[in-house]
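The other protein chains are all here in position, but one chain of the complex has been omitted.
For chain A:
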Amino acid sequence: MYTDMDPRQFEHSVVDDNDIHSIVMSYLLHNCFNETADSLASCTGVKQPSDDRDNIQRRKQIIHFVMEMKALKAVELTEQLAKDLLEKNKDLHFDLLRLHFVELVCARKCNEAIEFAKTILAPFGTVHKYVEKLEDAMALLAYDDPEKSPLFHLLSSEYRQQVADNLNRTILEHTNQPSYTPMERIIQHVTVVRQYLTEENGKDAFPPFSLKDSLKG
C-alpha cells in the first residue's frame, strides 16, 4: 500500500547539508534578515554569498516603511534606489500610492485624502483597471469606520505585506537578482511534480499533495 512516500526510495535519498544551509541563507537575504544571516553564517560556518549589503539594507528600509504605513516614504526611497523602477511598474506604483491614500483615510485626514486622490491617483484613471481600484479605495471614505466597510482588507497588514512582497521582488528583479528564492521554487516544483504523479496515477497511488501534511512529523 503506497503511503505518502515509498520508504525504499526515501532511504536512498541523501541531501547535502550545504544545500539546505544555502537555501535558508538565500531566504534570509531575500527577506532582508541580514543579522539573522550573519548569525547563521557563524553558526554553520557556511560562507555568505557576497551579496550587495547596501541593496539589502535599502530594501529592508523600504519594506518596513510599507508595513509601517509610510507608503510615500517607501516610494521616495525606491525612486532613490532605482530611478525608473516605478515608471516601469505602474501597477505597483499605483498600489503604493493607493496605500498612502488608505493611510490618510485611517488617520481621519479625509480632506487630505481627497486632495491626494484628485491630484495623484486620478491621473491613473485613464486606464480601466486603475479606475476600479481607485473606486474601491474611494468607497472607504463613505464609512465612519472604514474597518467596517466591505473593503476593509485594504487596511489589513496582510494586504500591506502583499504589496511589500511585490515591491521587494520588483526591486530584486530590477537589480538583476532572482526575485524568487530557491525555497519557493522548490515548493512550487514539489507541488507540480506531485500533481503530475496524481494525475498520471490516480489518487490511490499518489494522494493529492498537501504541503501541510507532508511537513507534519
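Assume contacts are C-beta pairs under 8 Å (C-beta built on N, C-alpha and C of every residue); 3 or more make two chains touch, one makes a residue touch a chain; residues count from 1.
By definition in this document, contacts and distances are computed from a predicted model.
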Tell me the UniProt name of the left-out chain, picking from "Transcription initiation factor IIA subunit 2", "AP-3 complex subunit delta-1", "Ran-binding protein 10-like isoform X2" or "28S ribosomal protein S14, mitochondrial". "Ran-binding protein 10-like isoform X2"
With the full complex in mind, choose from A:D54, A:D84, A:D144 or A:E158 the residue touching the hidden chain. A:E158
Any idea which of A:D17, A:E76 or A:E135 touches the chain not displayed? A:D17
Touch rule applied to chain A and the missing chain gives residues 3-11, 13-20, 22-24, 27-28, 31, 33, 35-36, 38-40, 43-45, 64, 67-68, 157-158, 161, 169, 172-173, 176-194, 196-197, 200-201, 211-217
